[in-house]
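Every protein chain of the complex appears in place save one, which is left out.
So, chain A:
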Amino acid sequence: MIKFDRVSKRYASGKDALRRVSFELPAGQLTFLTGHSGAGKSTLLKLIMMIERPTQGQIFVGRQNLNGFGNRHIPLLRRKIGMVHQNHQLLFDRSVFDNVALPLVIAGFPKADIGKRVRAALDKVGLLSKEKQNPIMLSGGEQQRVGIARAVVNKPPLLLADEPTGNLDPALSAEIMDLFHDFARVGVAVLIATHDLSLIARYRHRLLTLREGNLIHDGVESATPAAGDWYGA
C-alpha cells in the first residue's frame, strides 16, 4: 500500500530529517512507527500526506508515485488516507455527526449516503448514540473514537495514526487498538506512530524504528532492545 524507496528529506535549515529510508507496508498489516522526538516520525507522516515533499527518493501510495503529483492532486491523495491525530483535531462548532461527515461532504457524497455511512462509522466506534452531541461534551477516549470514525468514514485503504493513544489510559488505549486491528483485518494498511513502549510491547506487530532520520530497525521482533537503544533510560 505504501512503499518508500530510499527516501531522504532535508529541510531548508539543513537538517536531515530522513536518510535513505526504504520500507513497504502491505495492505491489511498493522505497523508501529517509533523513535524519539526529532527522529523523523512526523516527517515520514508528512511525506505520506504530501504536506512535505521528499528531497530524494520515491514514495508510492497504492501504485502511484507521489513525485508525479502536482499540488492539485494532493486533496485526492488525502481522501485515500485516514488520519488520526493525538489531539483529535475535531471541530467544536458542530456536532459529532457533522465532524464525521466532513470527509464525505468534501468528497461529494449524496446526502442520503452520507447519513448511512456516518452512522455506520459511529456505530463501529460505539458512539452512535452521541451523534447529535458536540464533541466538546465527550471524554478524551470518546473524542479519539470520533476522530477515528472520521478517518475511516470513506473507507480509505490507508490509515495513519499519530500518537493515537497519547493521552489515554491503558484500558482506553486497548479499545482504540482493537479498532485498528479490526480495520487491518478488513484489508486497511494501518501505520501507527507512537512513543508508547507498553503498547508496542503488548502487541507483537511489525515495528519500524527511526533514529536521527535512519531506519534502524524493521521487524516483528520485540521492541524492548530498541527501546533501550533510543529511550536512553
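We take it that a contact is a pair of C-beta atoms (placed from the backbone, for glycine too) under 8 Å apart; a residue touches a chain by one contact, two chains touch by 3 or more; residues count from 1.
The rule is short, and it goes like this: contacts and distances are computed from a predicted model.
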item: Complex member absent from the view - protein name from UniProt, among "Carbamoyltransferase", "Autoinducer 2 import system permease protein LsrC", "Cell division protein FtsX" or "Cytochrome c oxidase assembly protein"; value: "Cell division protein FtsX"
item: Contact with the hidden chain (one of A:27, A:197 or A:216); value: A:27
item: Chain not shown: contacting residue from A:35, A:57, A:103 or A:213; value: A:103
item: Chain A residues touching the omitted chain (full complex); value: 27-28, 42, 45-46, 49, 51, 72, 75-80, 83, 85-86, 89-91, 93, 102-103, 105-111, 117, 123-126, 150, 154-157, 162, 175, 178-179, 182-183, 185-188
